[in-house]
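In what follows, a structure is listed as structure tokens, so that the remarks can point back to it.
Left out: one protein chain. Kept in place: all the others.
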């Protein structure tokens, strides 16, 4: 009964995901061992549709030029497309183009806030509030900031399922100047209840930075509705190229902050001893921008918008639900799934372990069948230690993931169980 | 006589540059007005050969994956190519791969030194020595560092031809902790006599940072022979993609420096309150790297190496000599060339003005005939002011520049002279 | 674009009208085009009714920015500060009489931006980005 139910749904839904897969050339090639590529590591980086790859190609073949200062034709075209891409990405998260700073990735975006806002505003004993499930990129910059300023770190705890425990939030927010947290956790997929957290942080006088690396690709993000002060994300996790990311910052904050990286293009006037700076967002963009990748990020956003974030989310919930079910079938072999296990409360990310087999070995065995998953600490070492895990295996999904992919994962895990005799 | 001489040489040499042009697809297309693209703005950014564009394409179509941590096949391949590209770029400037840090551009590379080395080592009244001809990217980061630390800036003067005046160097180096200067100036093309400057700076106890943005693409650079402590450059000016650059740093310095950007991938261990860091170069590479562009940078280096830097330099000298001669013919119309005017002592960069016509207007007129030059302050506002120039027009050359391009420039300038009635 | 360099544009470039400074301006604003560094300053003499009675501009720049500013000053005397603050980029484009490429729009708009900043009393947006 339930099997039938699933296979029906599979047909309906896989057809759409299958259509989408046709736009992703990487799925056309078999692996070196002649297997179908089963890519379950989109939380690390997503694959790219043809249109994004072609945007890069066209840029370099037809109108590559340095932007902003060129008076000639291709420089004008490059500038126009570059700023149009900024406008698209800004629209995607519902902010003004002037509030959208290009960075190379989420990590740089968070560092920008920590250095530019942090050094100018934090004093000894001020509190920086994080959560126990943050990615290193949303932890180490704050540790270094704390060391530079004498500020102290506090952490919103997570329960054993990886869900934030908000009981003590007001106490934790006492003395807090800035709260920085993931919108969606990258190890367990937990979605943070930002709509409950942000107003309380603001009430306590803290700014809120959201690490959207795992959210912007999958959920419909509206920074105005969220009311956050900063929002950071990376193109490469959302169908765009490597080397480009973005930081949303509230206009008034961006205006009041000193610059971070400095040099060409971010200035207004320069004398030998002194410089004045351009308006945001350019004030924070020093040196030659990553023009090609920014424009291609715009194309990725257009593709995602065309598919529709609502469809993406529904699709990922279906796949997650199916994967949770397939993994549950392996429980007798010692498979343990971590995290909330509720597709409504998590992104398309599942961490697990298979009996006493180490996640690395499991991933290697899956690789021989073309199944790509991640194994290790997922850049959340403190969370791993807190949970008492050496490493986990992690499968993550995106709009091109099919139930066939999940079946391949389950088959690979059965094989691993056989090899490890569990 | 002299005309004959030139047309002979043109044939011999243009043939090779013409062959090279065939590798650059952008030259296949006419401009919107149906003109041949005459690209004389390579100092701003270079055009890209097919092999570089195809490297990006292949990466995204065949083996896009996050590096370093993936155990599966395409992640292994991406990691291998990424680190192989690092090794190629390191070999190109003659350093070890472990001394070559990826950055997004020259500007970030200089900021990295200013923040990581500067904040840890400079004290109030320490001297930062620059020159009067630096690009904003090698000036503003030091101004901000000086403001953070109380250090003071000094400048090696330039003479009216844009040549560094070293008479007072020892006095200027007194109390100096760090000297940062361009290898080749971007406005006037002046080549700095690093072999004379660096030993004296070291003797005075100062570190030396070289801004190689305009040198690495055109001269054979050997950081070991130069003996500099840091060397910064950008891929996009040397046939590579936008969004990637590199910083060479002496191993011992990179090891002793604290990290700059922090987050995923640059760590060794992370606990909630504390982190330890990976070895250089990874210690300075936070977050997901610009994998595709780094690999394509490697391809650009392979292409350049194949053509040969000696050929590139000789070619640019020939083109520069020819351009200086063609521009000299326009002197009666009020054309003034700035800078050393000696191809042996300058890179392929010529700044000039045409009578009382503003450089912007000249560039716009040239654009109508497909001739792309730059006009303005070239991110060297203080130099412009020092020289008393409002703006200059700048033509810059590279391995694909032909004498036909120079002729088109000369013809365009004659037209501008007619329009401006000079 | 060749179009742009008509005789009357070059005439305004070489012989800018209302060029210089006022001895006792009521308001003054100055700004630069961050792309090229060209600067323009505008001095206004405004009477008690808020009507512009005199104007001077100064600075250095390209033919497009200088001629646009020069022509703009000619049309501003007798206008109220409110009217000046509401001037749109079309005012400049009509003055210069021919098409301006997007890359040069900021040059053409520099004088207007400074003039509006003077009238508003704070930095005006770039008229081409309104």
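Order as written gives the chain letters A, B and C; numbering starts at 1 within each chain.
Operating definition for what follows: a residue touches a chain if its C-beta (ideal position, glycine included) is under 8 Å from a C-beta of that chain, and two chains touch if they have at least 3 such contacts.
Bear in mind that the values here come from a model prediction, so they are computed numbers and not experimental data.
Chemist: Can you list the shown chains that the hidden chain touches?
Modeler: Listed by label, the shown chains it touches are A, B.
Chemist: Of the listed residues B:53, B:71 or B:391, which contacts the missing chain in the full complex?
Modeler: Counting the whole complex, the residue in contact with the absent chain is B:71.
Chemist: Please pick, from A:16, A:58, A:269 or A:364, the residue that touches the omitted chain in the full complex.
Modeler: Counting the whole complex, the residue in contact with the absent chain is A:364.
Chemist: Touching the left-out chain: which of B:22, B:269, B:305 or B:325?
Modeler: Once the missing chain is taken into account, the touching residue is B:269.
Chemist: Identify the residue among A:85, A:128, A:371 or A:384 that touches the chain left out of the display.
Modeler: Among A:85, A:128, A:371 or A:384, only A:384 touches the chain that is not shown.
Chemist: Take the complete complex as the reference. Which residues in chain B touch the chain that isn't displayed?
Modeler: Touching the chain left out of view, chain B contributes residues 68-72, 75-76, 79-80, 267-269, 278.
Chemist: Going by the touch rule given at the top, which residues of chain A touch the chain that is not shown?
Modeler: Residues in contact with the chain left out: 356-361, 364-365, 367-368, 375-377, 381, 384, 390-391, 419-421.
In this section, only the chains that are shown with their structure count from here on.
Chemist: Considering only which chains touch which, how would you classify the arrangement: line, ring, star, complete or other?
Modeler: complete
Chemist: Taking each chain's centre as the mean of its CA atoms, how far is chain A from chain C in angstrom?
Modeler: Spacing between the chain centres: roughly 46 Å.
Chemist: Measure off the straight-line distance from the CA centroid of chain A to the CA centroid of chain B, and report it in whole Å.
Modeler: Each chain's C-alpha centroid was found; their separation is 32 Å.
Chemist: Can you list the chain C residues in contact with two or more other chains?
Modeler: Within chain C, residues 35-37, 101, 103-104 contact more than one other chain.
Chemist: Of all the residues in chain B, which ones touch at least 2 other chains?
Modeler: Those would be 360, 364, 367, 375-376, 381.
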